[in-house]
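What follows is chain A.
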Amino acid sequence: MATVQVCEAEKVYILHGIRDDLRVDGRGCEDYRHMEIETDVVSNTDGSAKVTLGHTAVLVGIKAEIGKPRPMVPDEGYLEFFVDCSANATPEFEGRGGEELGMELSTTLYKVFNNKHSVDLKSLCITAAEHCWVLYVDVLLLQCDGNLYDAISIAIKAALFNTKIPRVHISVDEEGGKEIELSDDPYDCMRLDVTNVPCIVTLCKVGHRHVVDATLQEKACSVASLIISVTQKGTITCVRKVGGGSLDPESIFEMTEAGKRVGKALHAPLIKLLQQEESLGKKRQKVGFLG
Partner candidate 1 sequence: MAAGFKTAEPLEYHRSFLKENCRPDGRVLSEFRTTTLNIGSISTADGSALVKVGSTTVICGIKAELANPAVETPGKGYIVPNVDLPPLCSSRFRPGPPGEQAQAASQFIADVIESSEVIDTEDLCIERGKLCWVLYCDIICLDYDGNILDACVIALLAALKNTKLPEVTVNTETSTPEVNVEKRSLLHIHKHPVAASFCVFDDSILIVDPTDEEEKLSTAQLTVVTDEEGQLCSVHKPGGTSLSGEKLQECISRATARQREIQKLIDKVIKSIKTAK
Partner candidate 2 sequence: MPTDTKRLRGPDVSKSPSLYFSKPPATVASHGPRADGRQRDQVDIRPIFVRCGLVSQAKGSAYIEAGNTKLMCCAYGPRETERKDETDMKCGRLITDMRFAPFSCPERTSWIQGTQDRDLSLMLQESLQPAICLHKYPRSQIEVNVMVLENNGSVLAHAITCASLALADAGIEMYDLVLGCSMRQDGASYVVDPSYIEESSCSSDRENQGCLTVAFLPSLNQISGLQSDGEMTEATLTTGVRTCIEGCYKLYPVIQQALASTVRKAAPPPSES
């Protein structure tokens, strides 16, 4: 993981600031940095989104492919996550350096989506036990400036919102053989319901308080953080402690409470923003990567 070295004096400065609810960049403890979201940025995916949060930038592309349902759940499709830590983000990821972090991020994503309501997997089924849609969610880290989890989860939610899966028609011939036909019309497509897709909130314990959306400097001052993924209803789909330190039970309870509050508040503006962007249609000015 990209880390920075922070000297003792700087640590004390950051710590005291957080104690007084004033962070180095002027934010309060539960404020996010400036966030930019753009969807439909990669034309050869079925859905994509780019999110920048402070200097952290992630790109998520979703490809839908037809696959075979898992034998245990024949009437559902499934999601596959892959996180690529490109050496662009930080030189530490060069070679196999990013592999460990990528694995950690993707297994957490599997846990976050390991429940029945996040994505309606039944709608991804084409024919039971034979064909289903498999959504390959590819996450590319472009820049790391702390708080990867939150940025990734928001980008995934935006990309899922943006995903258009072509409609399929199943025709049965005389011998009972099934044929799958993809719709030719690019506008004849299926959209996913993203209302219940959770967002991840990472809370860093710094001193006696905890902060949302920590920068790398703040992260260096913290012993442990808690990852909480929250749906818009406030249901918690995954909690995980990361980092080398331990937390006392009371602060865990406080942090889950705060995480739920912050996470819940994240969803409504996000959906509004996404709908707004969508309603602009072709008129929308594309910003792209250099914007």
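Candidate selection criterion: all candidates are chains of the complex that A comes from, given by their letters.
We adopt the following convention: contacts are C-beta pairs under 8 Å (C-beta built on N, C-alpha and C of every residue); 3 or more make two chains touch, one makes a residue touch a chain; residues count from 1.
Note that the structure is a prediction, hence the values are computed from the model and not measured.
Touch, as defined above, links chain A to just one of 1 or 2 in this complex, and that is 2. Residue ranges on chain A touching candidate 2, taken from their complex, read 71, 103-104, 106-107, 111-112, 114-117, 224, 226, 231, 234-249, 252-253, 256-257, 260.
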